[in-house]
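Single-structure report; data block below.
One protein chain omitted, others in place.
Chain lettering (A and B) follows the sequence in which the chains are written, and residue indices restart at 1 in each chain.
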Amino acid sequence: MSAARPGLTAPYVLEYTYRRSLGPVLGRFFAGLVDGRILGARTAAGRVLVPPAEYDPDTSEPVVELVDVGTAGAVVTWCWVAVPRPRHPLPRPFAWALVKLDGADTAILHAVDAVAPGRMTTGMRVQVRWRGERTGQMGDIVCFEPEAAR
Amino acid sequence: MTDPIKRIKAPVRFEFTIGAGQTLSRFLAGLVEGRILGRRCPGCAKVYVPPRGACPTCALPAGDEVAVSDAGTVTTFCIVNVPFEGQTMKLPYVYASVLLDGADIPLLHLVNAPAEEARMGMRVRAEWAPPAERRPTLESIRWFSPTGEPDAPFDAFKEHL
Partner (left out) sequence: MRDVAVVSFASRVEPRSDLDDVEMLAPTIARALAAAKLDRRDVGITVSGSCDYLGGRPFSFVTALDAVGAWPPIRESHVEMDGAWALYEAWVALQHGDIDVALVYAFGRASQGDLDVVLSAQLDPYCLAPLGLEASSLAALQARAMLDAGRCTERDMAAVAARSRGGDVEALLREPYVTMPLRAHDCAPSADGVAAVVLVAGERARACCERPAFIRGLDHRIEPHALGARDLTRARSVELAGVKAGVGTCRVDVAEIDAPFSHQEILVRDALGLDASVAINPSGGTLASWPFVVSGLLRIGEAARRVHAGQASRAVAHATSGPCLQQNLVCVLEGA
């Protein structure tokens, strides 16, 4: 606030307690998480999209079916969060990564609990860490962790 | 196998610090002092209360500051029957457009009168909060109360409906 031209300010919180309907494709994806499974959407051309999309982005056709993909895969790209924010999945420094799970053709974005940035490399293998009690939402995957740690 | 999930919670929450801008800030600061300060458009000469950064019809930046009376005329009103969180008045209560003497657009505020007495043309005056309780908000005026004067004739406010 400049001393020469002070302007009043006020704190304001915007909050919506939305509940969103999922539809048949995402509804089954999130049900899969409860069961410890990750489902991808297979297009007519045979590409497997994870997370599933309702329609093939190349052709606009509805996806053919949902198929299981692996719960482990390779890091496609990553970055390091040195100071986590309250909304983040982990309370300590972690990596965000795009992970191409085994059997998938697109990468899923999530946190990797790698402990230190020196432990992150593009191409490294990571594995899902499941939440104990799962209810059918993205938080059912707590994060990914280096496969060697298992 | 778990049945398809129907819904997820998807809350949205963002924190802001809203800037009132200079025009509104001066108006709100005036309320703390018990003054109602409008601004005159340099083009059409209308006095806006609360003032706006530019005249909505001329698009010219707000001009001279004009102190207006804290007394005015009810141009139109409604009776609120629906309870809500944070209400200060007992239901039913009157919410009105008050054309303050000297202003060209009405101000929206509460009127402390029984619902059945509310009427267009009723003369009212601001009831201010004690100086120590005033803040830079319209709540520095608790409400408007009937003055008991004869009603303003329709011609006096028919252009402001």
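FYI, a residue touches a chain if its C-beta (ideal position, glycine included) is under 8 Å from a C-beta of that chain, and two chains touch if they have at least 3 such contacts.
Please read these numbers as outputs of a predicted model, since none were measured by experiment.
*Asks:* Just to verify: which one of A:Ala31, A:Val50, A:Val69 or A:Val128 makes contact with the chain not shown?
*Replies:* The single option touching the absent chain is A:Val50.
*Asks:* Go through chain A and note every residue touching the omitted chain.
*Replies:* So the residues of chain A touching the unseen chain are 1-2, 5-7, 12-14, 18, 20, 22, 26, 30, 49-51, 53, 57, 76-82, 85-89, 96-98, 100, 106-111, 117, 122, 137-139.
*Asks:* Determine and list the chain B residues touching the chain excluded from the picture.
*Replies:* Against the missing chain, chain B presents residues 8, 10, 12, 14-25, 52-61.
Keep in mind that, in the parts below, only the chains that are shown with their structure count from here on.
*Asks:* Over in the complex, which chain A residues touch chain B? Could you list them?
*Replies:* 5-22, 24, 26-28, 30-32, 34-35, 136-138
*Asks:* Quick one: in the complex, what on chain B touches chain A?
*Replies:* 1-22, 24-25, 28-29, 136
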